[in-house]
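Before I ask anything, here is the structure I am working with.
Note that one protein chain is taken out, while the other chains of the complex remain in position.
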Amino acid sequence: MELFKMTAVELSTMLKEKKISSVELTNSVFDNIENIEDKVSSYISLNKENALEQAKTVDKSIANSEDLPPLAGIPIGIKDNICTKGINTTCASKILESFNPPYNATVIEKIHNNKLVITGKLNMDEFAMGSSCENSYFKKTKNPHSLDRVPGGSSGGSAASVSACECIVSLGSDTGGSIRQPASFCGVAGLKPTYGAVSRYGLIAFASSLDQIGPLARNVSDIALLSNVIYGKDNNDSTSVDYIFDDFTKSLVNDVKGLKIGLPKEYFGVGIDDSVKNAVLQTAKSFEKMGATVKEMSLTLSKYALPTYYIISSAEASSNLARYDGVKYGYRTEDFNNLSSLYLKTRSEGFGDEVKRRIMLGTYVLSSGYYDAYYKKAQAVQKMIKRDFANAFQEFDIILTPVSPDTAFKIGEKTDDPLKMYLEDICTVSINIAGLPAFVIPCGKDKNNLPIGMQLISKRFSDDLLIRAGYSYEQENCIWDEMSPSLLGVK
Amino acid sequence: MKYETIIGLEIHSELKTKSKIFCSCENKFGSKENTRCCPVCTGMPGSLPVLNKTVVEYAMKMGIALNCKINRVCKQDRKNYFYPDLPKAYQISQFDIPLCEKGYLEYYSQGQKKKVNITRIHIEEDAGKLIHDSIYGGTLADYNRCGVPLIEIVTEPDLRGALEAKDFLETVKTILQYVDVSDCKMQEGSIRCDINVSIRKIGETKLGTRVEMKNVNSFSGALRAIEYETKRQIELVESGKSVDQETRRWDDDKGINIVLRSKEDAHDYRYFPEPDLCPIVISDEWFNDVSVSIPELPNAKLFRYINELNLPEYDANIICLSLIKAKFFDECVSLGANAKTVSNWILGDISKYLNENNCELNETKLLPQYLFEIIKLIESKAISNSSAKKVLDNVFETGKHPEILVKELGLIQNSDEGAIKELALKVISMNEKSVADYKAGKLNAIGFLVGQAMRESKGQANPQILNIIVKELLDNM
Partner (left out) sequence: MSITNKEISHIAKLSMLQIDEGHFDKLAKDMNAIVKMVDSLQELNIDEDLNKFTIEGNQNIFRQDEVKPSFPREEIIKNAPEKKAGCFFVPKIVE
């Protein structure tokens, strides 16, 4: 098998045993990128020269029999809203097209310390606002399983690049489902950590109280290894939690006996495609066979999660994006004659339509006269949703749901109606609202051969339980064989 | 005057922490532009704030000193608006749950005790500086000051008249110095003030429309600004017009204010809780630790000076208003000097010197120990009062011990009665006309004779003793 198709856990062993070199591996990945990137368009920018430099350094250390971290020498793609010092970080927006950060995000420092090799910056929906990767200023990423379909969003590039083996693992970010939904659409694994478990320092903010960086990979063990790298308290992030997560590889255990799994009926209702429903229900049966108990339950506030999410995330976004004004960094209009026109034109020319809509909505729900009815109310409903889940977790260890109402839709299918696009998020936003961890792994395909993912949700700080459940499912069901996209040829 | 001026103040004071409020850049005035900056205080994408604990403590100290209720749980909020000196396009401040609330300050103005209620004190970050008339034809933005910690002290509209406002400001400044949370250098902008002014006819209970004035940069400027605005409002009302609720900008050079924005243009700041920061919870232990660290405040000092040391209120007030003077005074008294005597020296010759040389007492060479020595020398009659003033001047110049100076300058006063009697006899014998004048009833001839004797003794004779002896001699002739 070509090196670029293998998993991090396999490659890590081969590197340590000096069967391959990191330079070989990195070149293998870049060869693949050269072959298929014009079809998939996962990357906004490539980092080949630096990557090979980093790979060489790792090879030297291996040659000297130095002790290296588990993922040393493994090529990783980074979503382009995570600040990488010296490498342009654009958020797929015209307004940050030229932004070159003078500092690294904390997770990037950790990536460097663990000696992974950064392949490049991955495409996304502009400022992480979107569910299809069609809102990028630069390009539309395609779903490797069907190039006329979307990879999902906003971490479309992160999911597509992993699926198409244009990197071994990647980092994405998730505010309302932005890791999970593309992971599901592209047939890869994606984890949204407990809120606060991974530092947001250096993650260009969309919705501060909801954003989290998370790993995407082609198997559960890789997710565990990458999580070990990026999790951890950061003194630069006041929302970062003090909890010390145990080594996630300890959770790579095939055992779900006695695990209590709940199926909330609100997530299996009318809006969900039959093929999606059936795939997830099959998964439930599989868990039962493995010794877990599965029971139907109810999360009565489910339908209020979407409005709550759009109010809170848009409000925070409208404030977080106010700094983009053509003064300190990024794009500046040429058509201005005073300060006011500088601001107005820069922002109007620099932001795409979806971003503008969200900023407008956010400003509206915070504005004088509307704050109580919208923002304040949404904060109260958020507390109610948290309690709803807390009650559920009294009885259940894990909640199992679909990831999105459908599988990868066609490019352009939902772009004329923002609300239609927002409905993509109905299964994922409640998790961000409640600050919970959620893990998506593939569990089937629809009649068009498009991947379907399942979503495992647990209570805060039980991320390890998700890894264990996901790993167990992975071991009992050969999910990965059928998830390799055909454009890569036969395995 | 048939109108009274009602004033409320919003005082912004920079806190003298070592580092900024949300990042570790140095909190220092006057560096080259944009050299005390980092991604956090310049609002770079992806940056996040982390609160400086000392900021909370300093704000708490000031809150306790102003008799506020300290909210044991409070939070920070975003105040959103666009301006080039605000890199994030929002200021992290406190909106509905500030750190301190509902306090008061008693102070003196024009000899009377007054009380002002403090609505709230909250913490926030400062914005950068804009330089408008550069040679480049545009405005330059320097972010060194972004993230410098501020407290905002808001008063109820309890002040009446410009003088009260000025005296109140002086007292607040003194307290800031006493609790040592601000260096209060108005010329460096470390204390600024927005002023809310309204007028009403004396006897009316309803408040008039208030006008907010910004850009007041000195206490004397505050006086001028209030007086101007009062006059402006009175003129409006007298001519049948009404006062509009607006924000005006004070121009101290021109002595006028102009409209900045009207009520309709008022910003909608869209306050909401800062999601990047978490609540501040103040335990009993923390509160107590901060409380005990507060030194004796001016009011307590004033009370002690008046009631225990028997200083007149006027004197006591002047000393208390300056932490530096108060410390000096306390030290002298603790060495054993008489309180009133020390007070007289401070209010008199020492203040004169400080004013002439435009300096603070702790910037001179005079130490409390030295003043104590001078006082002792006078009390022991070793030197005369006029000699003492000479000594003081020399101490200011040289920083030498008074005892040494007295010897060097040959100022030891002669109080030996025998020697003085001889001197008196000599002078009397040389001034027969004066003696005759005295005998003829011109009592002030003594003054002349004493003066001559002082000259003869080169100022070293003890004038009181000399006076008594000359009179005795004359009477017995």
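Which chain is which? They are A and B, in the order written, and residues in each are numbered from 1.
The rule we apply is simple: a residue touches a chain if its C-beta (ideal position, glycine included) is under 8 Å from a C-beta of that chain, and two chains touch if they have at least 3 such contacts.
It should be emphasised that the depicted structure is a prediction, and the values quoted were computed from it without experimental measurement.
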* Structure fact -> Going by the whole complex, the chain not shown touches A, B
* To do: Sort through A:V365, A:I398, A:I411 or A:M483 and give me the one touching the missing partner chain.
  => A:V365
* Structure fact -> Full-complex touch with the removed chain, picking from B:V281, B:M430 or B:L443, is B:V281
* Options A:Y43, A:F99 or A:Y231, residue touching the unrepresented chain -> A:F99
* Structure fact -> Per the whole complex, from A:T13, A:N235 or A:N448 the residue touching the absent chain is A:N235
* Touch list for chain B against the chain that is not drawn -> 17-19, 24-27, 32-39, 42, 50-56, 73, 75, 82, 84, 97, 130-132, 134, 136-143, 249, 268, 270, 277-281
* Asked: In the complete complex, which positions of chain A touch the hidden chain?
  -> 98-100, 102-103, 195-196, 235, 238-239, 241-242, 303-304, 306-308, 310-311, 318, 322, 325-332, 336-339, 342-345, 347-348, 351, 353, 356-357, 359-361, 363-365, 367, 373-374, 376-378, 380-381, 383-384, 386, 417-419, 422, 435
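We adopt the following convention: only the chains that are shown with their structure count from here on.
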* Asked: Any idea how many Å lie between the Cα centroids of chain A and chain B?
  -> 58
* Could you please specify the touching residues of chain A with respect to chain B in the complex? => 82-83, 89, 91, 96, 99, 101-103, 105, 200-205, 207-209, 235-239, 315-316, 319, 322-323, 325, 327-329, 339, 343, 363, 366-368, 371, 375
* State the interface residues of chain B toward chain A in the complex, per the touch definition above. => 39, 42-51, 78, 80, 82, 84, 87-90, 139, 141, 268, 270, 272, 275-278
